[in-house]
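Before I ask anything, let me first share the structure, which is written out below as structure tokens.
What you see is the complex with one protein chain gone and the rest in place.
Which chain is which? They are A, B and C, in the order written, and residues in each are numbered from 1.
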Amino acid sequence: MFVTGRIFAAGMLVAIWIIVLAAMELAKKNLPIFRKLAGLDAIPEMVGRAAETGKPVHFTTGLGELNTNVASQLVAGLSVLAYVSEMCANLGVKIIYSVYQSQVMPIATELMKSAYTSAGRLEDFDPEDQIRFLSDSQFAYASAVQGIAEREHPAANIMIGPFYAESMLFAETFYRIGSIQLAGTARGYQIPFFAVVCDYLLIAEEIYAAGAYLSKDPVLAGSIRGQDIGKFIAMILMIVGLILTALGNPAITNLLKM
Amino acid sequence: MADFATIIQIWFAALFTIWVYSIAFRDNVFFKFAEHTFVGAAAGHSLVMGVNNVQRSGWAPLMAGNYLYIIVFVLGILLYTRYHNEYFWMSRFPLSVLVGIGIGITMRTTVTAEFIAQIQSTAGMKVLGTDAWTAISNLIFIIITLAVVYYFVFTFPKMHGGGLGIISIIAKYGMMAAFGYSFANTVLSRFNMIFGRLDFIMSSWLPLPYAMIALPVALILLIYAMIPAARRPWPKTQN
Amino acid sequence: MSMIFRRTIPIVIVFVTSLLLLLAFFVTIPGIDLKATETMLLNWGVILSAFCLGFGAVNLFIFQGRHILRRTKGQWPFSIWMLIVIVVFTVVGVLTGSSSTEYTWLYNSSYFALSATVYSSLGFYMTSGIYRALRAKNIESGLLLIVGIIALARNAPAVAAAFPPIIPWEAWISAVPTTSAQRGIMIGASLGAIALGIRTMIGRETGFLGKLTEAEKGG
Partner (left out) sequence: MGKESKTIWDRLEDIPREVLYAILIITFIMPMLFPIGFPVPISPEVQRWYDTIDKLPSGSVIMIDFGYSGGGEPELGPMAVAVYHHIFRKGGIRVIAMSTSNEGTLLFDKVIAELNPSQYGKQYGVDYIHIGYLAGTETAMAAVGKSIRTATATDYKGTPLDKYPVMQGVDEAKDFDLLICYTTGGDQSEGWVRQWYTSYQTPYLCCVIAMMVPTMLPYQKAGQIVSLTSGAQAGQMELLVKMPGRGIKSADVITLTHLLCIVFVVIGNVAYFGKKFSGGKK
């Protein structure tokens, strides 16, 4: 027997479950098409400017570990890293990736190496210099990134992943030295700082979409498709509910309370 | 007058405060010392609280004769096999229990708390039959909520093309206003924290004997430590 | 065989545990009382989480220990100091108890002062961020700026007292655009959280397994 007051919630959960699973299966055959993300579209321009000025591109995926609940943000950041690396390799721009998690080092090396290989520029890739493990303590990492900004003056700075209190510190430092910045995080408390300081933004869920779009992983892309359908359900329920409420009919609100 | 132990405690706390603030100006050896103390203290403190928690929640029932709790102790110890190169996979059993509990309790309530309750609250808003101001406010509220949900639909690109692009623009404006509000609130939070520390220094530390002398000395030392190693007479090594 | 132990069983454990908690919440099965099991399971969750609190210390011993062994320039004396701090905290905290006078003294003179200060130091960066970056470059940033200024002014108690109209302005900003935008984000994020839960339960999201062996990477 269902517990009263939780019936609709249980049904909703089952519905989302089925939709997400179905979307993931379908995505294996046909990868969903993604809408344009303004933040991603800015990357060619950013790398282009780095090429013009001969300065490097700086990349960071923030803090967090691969076995915690922010792992999916980290994974999204790494997918963007692979994309940016390939573009940098093509244009002969140096990309510096500042690493916080030692466990990410081998993954990043692999990703960047294959990016340079597919650009046919493997000889330009210097993992020692380009993938820098700075520290695994928050503020030591932050001050080391600041050091890179002040010494090497990157033309562009891309930050995608789980960011914490260091977000403002990074954004402010790179702004001061005149880098163009793209930032994205799903950690709600930090988005405002990026919105204030950075030129381009990936807001909240947009980073997952960016990651899924660039990595072409059917599980992730399908899951996003499933969530999109969930958003339709939310919108429809709200609109129908509003209309009925305006007509004085509480059917939807009663349904949701079941 | 405070006792000796308290006086020492205040001195430590005050010096650490000044050293940490110095990072806003430049990296230096005093900050590094304070930072390492912070990281060490954080790890030590959570270990202590962990032991305390295990004693109260696990050890006590076990001693009271609930032998089922042996299982959880075994699982707890298995967590630490993650540091072993060969047996690290054994830590996955307890971790799976933790992950399973985490998913179970979040999923079962998220669907109500953050999905259904929010929809219900929006659907119940009145646009007709209220005063004009409330009606307009509610209408703006509804439009922004719907637009933001719409904005985060990714895999139906046609929904964002042509004239429909206006919805995303509305969403963006709504979110920017929200971010402006958050930003101002964060300033308030951080300033309150700074106030707390400065208040401590001014009302607890500075009234103590010698503190007024120590403050300028500490500041001079700090400024000295901020000078790049190559340009200062001693020590010549960078840290 | 080893794959079953290393990969399949953990995923099955996740599935069974979470399904049990879901069932206990949504349904009542006549004849079966899930409440006792649920209560115990949750308590086990608390205990295992408490066990995890030692990870930080062990990680630091391994990581900083390496610095000490290699005599990393400019780092190893700090590493030794950090390990001393951990040991002192642990010994005092475990021997005298976490609410003893000794431990409270230790906490107040170092950790409390430091954690309060470290996060407040961001206030400085925010000030220069405000000065340099809060610009009305376009409509979006202009909107952010106007809302930001109104909220800043409202947050200053005396400004609100001297200029009362700002109170309803701020209240409106908070209740209408901020709440509605946050609600939109929340609805989307909740779906993301549920989808992540589903992926983990069916073994499509295996980040929690930690490092994978070569054989597992293929699987």
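Criterion: a contact is a pair of C-beta atoms (placed from the backbone, for glycine too) under 8 Å apart; a residue touches a chain by one contact, two chains touch by 3 or more.
Model, not experiment: these values are computed from the prediction.
S.K.: So which of the visible chains would the left-out chain be touching?
M.R.: In the entire complex, chains touched by the missing one are A, B, C.
S.K.: Specify the residue from the set B:Phe73, B:Phe93 or B:Phe191 that touches the hidden chain.
M.R.: B:Phe191
S.K.: Of A:Phe2, A:Tyr189 or A:Phe232, which one is in contact with the hidden chain?
M.R.: Checking each option in A:Phe2, A:Tyr189 or A:Phe232, the one touching the absent chain turns out to be A:Tyr189.
S.K.: I'm checking contacts with the chain that's been left out. Which of C:Ile68, C:Val87, C:Val159 or C:Ile202 qualifies?
M.R.: Checking each option in C:Ile68, C:Val87, C:Val159 or C:Ile202, the one touching the absent chain turns out to be C:Val159.
S.K.: Which of these touches the unseen chain: C:Val14, C:Leu60 or C:Leu145?
M.R.: That would be C:Leu145, which touches the missing chain.
S.K.: What residue numbers in subunit B mark contact with the hidden partner chain?
M.R.: 24-25, 45-46, 49-50, 52-53, 55-57, 60-61, 64, 98, 101-102, 105-106, 109-110, 112-114, 117-118, 120-121, 178, 181-182, 185-199, 202
S.K.: Which subunit C residues would touch the chain omitted from the figure, given the whole complex?
M.R.: 25, 35, 38-40, 42-43, 45-50, 52-53, 97-99, 104, 107-108, 111-116, 118-120, 123-124, 127-128, 130-136, 145, 148-149, 152-153, 155-161, 164, 167, 171, 174-175, 178-179, 182-183, 186
S.K.: Which residues does subunit A use to touch the chain missing from this display?
M.R.: Residues of subunit A in touch with the missing chain: 176, 188-189.
Everything that follows uses one rule, which is that only the chains that are shown with their structure count from here on.
S.K.: List the centre-to-centre spacing of subunit B and subunit C in whole Å, with centres computed as mean CA coordinates.
M.R.: Those two chain centres are 6 Å apart.
S.K.: Can you check how far apart subunit A and subunit B are, centre to centre, with Cα atoms defining each centre and the answer in Å?
M.R.: Computed value for the inter-centroid distance: 20 Å.
S.K.: Could you tell me which residues belong to subunit A and also touch two or more other chains?
M.R.: 6, 9, 13, 16, 67, 139, 193, 195-196, 203-205, 231, 234
S.K.: Note the residues in subunit C that touch 2 or more other chains, in rising order.
M.R.: Within subunit C, residues 22, 25-26, 59, 118-119, 122, 125-126, 134, 141, 144, 148, 182, 185, 187-189, 191, 194, 208-211 contact more than one other chain.
S.K.: For subunit A, which residues are in contact with subunit C within the complex?
M.R.: 1-3, 6, 9-10, 13, 16-17, 20-21, 24, 66-67, 71-72, 75, 103, 136, 139, 165, 168-169, 171-172, 175-176, 186, 188, 193, 195-197, 203-205, 208, 219, 223, 226-227, 230-231, 234
S.K.: What does subunit C use to touch subunit B in their complex?
M.R.: 5-6, 9-11, 13-22, 25-26, 40-60, 62, 73-74, 78-79, 81-90, 93-94, 97-98, 103, 105, 107-126, 130, 134, 139-141, 143-152, 155, 172-191, 193-194, 197, 200-201, 208-211, 213
S.K.: What part of subunit B is in contact with subunit C in the complex they form?
M.R.: Touch residues, subunit B against subunit C: 5, 8-10, 12-14, 16-17, 20-21, 23-24, 32-54, 57-58, 68, 72, 75-77, 79-80, 82-83, 88-89, 91-111, 113-115, 118-119, 121-122, 137, 140-149, 151-152, 171-188, 190-191, 193-194, 196-197, 200, 237-239.
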